[in-house]
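As you look at this complex, bear in mind that one protein chain is not there, while each of the others sits in place.
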Amino acid sequence: MDRNSSQPSRRDVLRGALAAGASLALGGSLSACGSRSDAPWTASDDQWRQFQGATLNFISENTAPTAAIAANTRPFTDLTGINVNIVTLELTALVQRVALDLASGRAQYQVIYADPYQVLAPYQRGLVDLRSLQADPNLPDLPGGVEDFIPAQMDAAGRFVDREAVYALPYDAPTMIWQYRRDLFEKYHDRMADDLGFDPVPGGERTWEEYLQIAQWFGKNATSDVRYGTGHQARQHDSLMNDFSNVLWSYGGDYFDNGKEVGRLGKRDPGPCRLDSDAAIAGAAFYNRLLGVADPASKTWDWDGVGAAFRAGRLAMCPNWHEFAASNEQVMPGKVGYAALPKGPAGTANMYGGTGVGISANTLPHERGAAWLFLVWATSPETQLANLKSKAGGGTPTRTSVYELPEVRAAERRPSPMPNMLTAAAVRQAWRAENIGLRPKIPMWNECNTAIFTQLSRMLSGAATPEEAMRSIKSRVDQIVARGWVA
Amino acid sequence: MSTSMTPPSSTRQRTGAGPAVQTGERVITPAPPGVPQSPLEESSRRSRWGVVILLALALVWTLVPLLWMLLSSFKSRADVTAATPQILFTPTVENYVNLFTGPNNLGPYIWHSVLAAGISALLAVCLGALAGYGLARTQMRGKRHLAFWIISTRMAPIAAVVVPLFLIFRGLGLIDTIPGLVLAYLTFNLPFAIWLMSAFFAEVPPSLEESALVAGCTRWQAFYTVILPLTKSGLVTTFVLCLVFAWNDYAFAVVFSGPNSQTLPIAASQLVTQTGIDWGQLTAIGTIVVVPMMLAGLAVRRWLVTGLTLGAVTGE
């Protein structure tokens, strides 16, 4: 009885399973077709319209310029007939998705926000050499060519090892500078100058040692205005490495031999780590001392945290990315000043955190062309200018020509319709080849970086002396580099 | 009526088998009137106060963060990060408006979340009910091993299994599709649903099917028309729990979703931007993510226990 009676039941069960399976498979195959076929192409006199009807996916960190572009992709769609989906993610999540996408052999994301250290260096072979597209007569040229991009940024964000090849176009350029409460520095200027014995006005002449004294002075004498003199982004996070590196370099230390070269063009095998040098240890010791007088909450902040605390009026000054100027200006208009970071025995160093946009090597020919159109548009002078004015924040330009526009020049002074330009004088100084701080561009940087900020965090928590911290970073980094990188 | 108020009989009543149902040796009788529901009730006044204070503390501890999130979501940009927490402030719906009008309109995210979590929970319940019934009734050797294997698949560390799954899904074209997310969620929902449903089925006395079979039903008919309706509460509970797990997922969504399938928790993480966290919008999103699941969870609260304790409560 059972054998027979269970027949319909089995059929029912199977039917249910089949229905479920079929719906999944159908959804699957449809999307599979979608991602395998190339973008449409129509013969057109207008180079910009040849890929109309295509759809591009752009994966980006949630940065200011992307926010500005995401807020207004219409001009691009109007110009080209191409739709753009923008996926913004936090950097770790972005790297994860990009790496998996590159590994899968098919490009879900044609346009990639290629962080030089976390995407470009480890996955350079997954990115298109853009020279091939620039040379293609059927595609529009870069306005002003590659030369219009600020040279140090072009190398740092767009190249890897090879001096000629271009894997990404500089897209944003956050750089760490000294941000300070201009109003308070004016208010206390004379008293501070008397007490400290030097002119405290931030600028090229100040040293880190003086920075520390100013911070202490504020902590002691200005508590009615601010709670602490300085704050830092010293959470166990990428930000801690950034904040520390400024001090490290200005004290003459570096991560590897030939640091400038490893920073600018990058290297696959950087050799032994040099953090055990006397200069590096001296830098670490100073940094430890500096954090001792800084807001204790520094150890919980990344750049967001320190930025928010600064805007909340808790700090008199901090080193932070210059693109925070727009939000500073919104909250405390006219009260914030900007300068290049203080000097150490070896000069000033200002960490550069810019990124380029590149094209996935998994793209099919027409997709690649469409992606190139987007790259040209997104980094064009017009778009960069529009970003500067954007209400959604907006980054700062990466092109020399944009900084020379009269309109932009005029915005360097208050009242400014482009608040990020208030930092122009400071970043111009910071971007000089001798002042720009470039972290090592090596494929295994992510893991080295983690070892670096973890051990720094141990130092700051008192679990290790500066010397111990530097030596333990060295031994870890050497191990990581020795393991090499395969991608 | 809830399980906790008149517990011994309620689970029995759900099975619809009447008071004659026996569990093991224990015959369960309704409490005679006058007998205190809780044996501790007559103890001293002092400890009564202790209880009240403890509960009050627990309530404060539990609710303050949630209320604070709700409050903050109605604060303006300045109030939300004010150095002294603001309790009195001019409420604004700005944050919610921004969420639905900006370039990253939240609408599609909600839709993806509803679709992915809903379909995944539905599939999990259907397959889980079938397999759970089989598991509860089978007398095969190694049944326990099978049961343990099922639940152990749910223990697999997410970060480790995601890579192979990603490659399989990519091969099948399932990345950035709702079916892909549904399948990804099934990796943790399916074993859970099977276990849960088998606990609910185990509570139904086999004598019921036997009488149905005697009455001429096929096994499928007995299952479908007699047993399944008895476990309606189990089905609902399982559905809701699976829904909650899928809805709340971030780790899978971050890998398997894409521009056409981003879910709500992804939207929340997108507000943590390089140039500052917009806490007003973030608390607003938090509220949007959390409130529906709380309502759904509370709706099935009285049946949650049976499922979660896998039947052991009733001492079978």
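Going in written order, the chains are labelled A and B, and every chain counts its residues from 1.
Heads up, the rule we're going with is that a contact is a pair of C-beta atoms (placed from the backbone, for glycine too) under 8 Å apart; a residue touches a chain by one contact, two chains touch by 3 or more.
The rule is short, and it goes like this: contacts and distances are computed from a predicted model.
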{"item": "Omitted chain, identified by the protein name its UniProt record gives, among \"Asp-tRNAAsn/Glu-tRNAGln amidotransferase A subunit\", \"Peptide/nickel transport system ATP-binding protein\", \"Thioredoxin reductase\" or \"Sugar ABC transporter permease\"", "value": "\"Sugar ABC transporter permease\""}
{"item": "Touch criterion as defined above, residue of B:Val97, B:Ala156 or B:Ala215 at the omitted chain", "value": "B:Ala156"}
{"item": "Touch with the omitted chain, as defined above, among A:Arg159, A:His237 or A:Arg439", "value": "A:His237"}
{"item": "Chain A residues that touch the omitted chain in the full complex", "value": "2-3, 6, 9-10, 13-14, 16-17, 20, 92, 95-96, 99, 102-105, 122-123, 125-126, 235-237, 295-300, 305, 308-309, 312, 314, 444, 446-447, 450, 453-454, 457-458, 460-461, 463, 486-487"}
{"item": "Missing-partner contacts on chain B, residue numbers", "value": "2-5, 7-8, 11, 26, 28-29, 31, 35-44, 47-48, 51-52, 54-55, 58-59, 61-66, 68-69, 72, 80-85, 127-128, 130-131, 133-142, 144-165, 167-168, 183, 186-187, 190-191, 194, 202, 219-220, 223, 244, 247-251, 265, 268-269, 272, 279, 282-283, 285-286, 289-290, 293-294, 296-298, 301, 304-306, 308-316"}
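By definition in this document, only the chains that are shown with their structure count from here on.
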{"item": "Between chain B and chain A, distance of the C-alpha-averaged centres to the nearest whole Å", "value": "39"}
{"item": "Chain B contact footprint on chain A (complex, rising order)", "value": "2, 5-6, 8-9, 12-13, 16-17, 20, 23-25, 27-36, 57, 61-64, 67, 70-72, 85-91, 93, 96-97, 100, 103-104, 106, 108, 174, 303-304, 307-308, 311-314, 321, 323-324, 326-327, 331, 392-393"}
{"item": "Residues of chain B defined as touching chain A within the complex", "value": "78, 81-83, 102-104, 123, 126-127, 130, 163, 166-167, 170, 172-180, 182-183, 218-221, 223-224, 254-255, 258-260, 262, 266, 269-270, 272-277"}
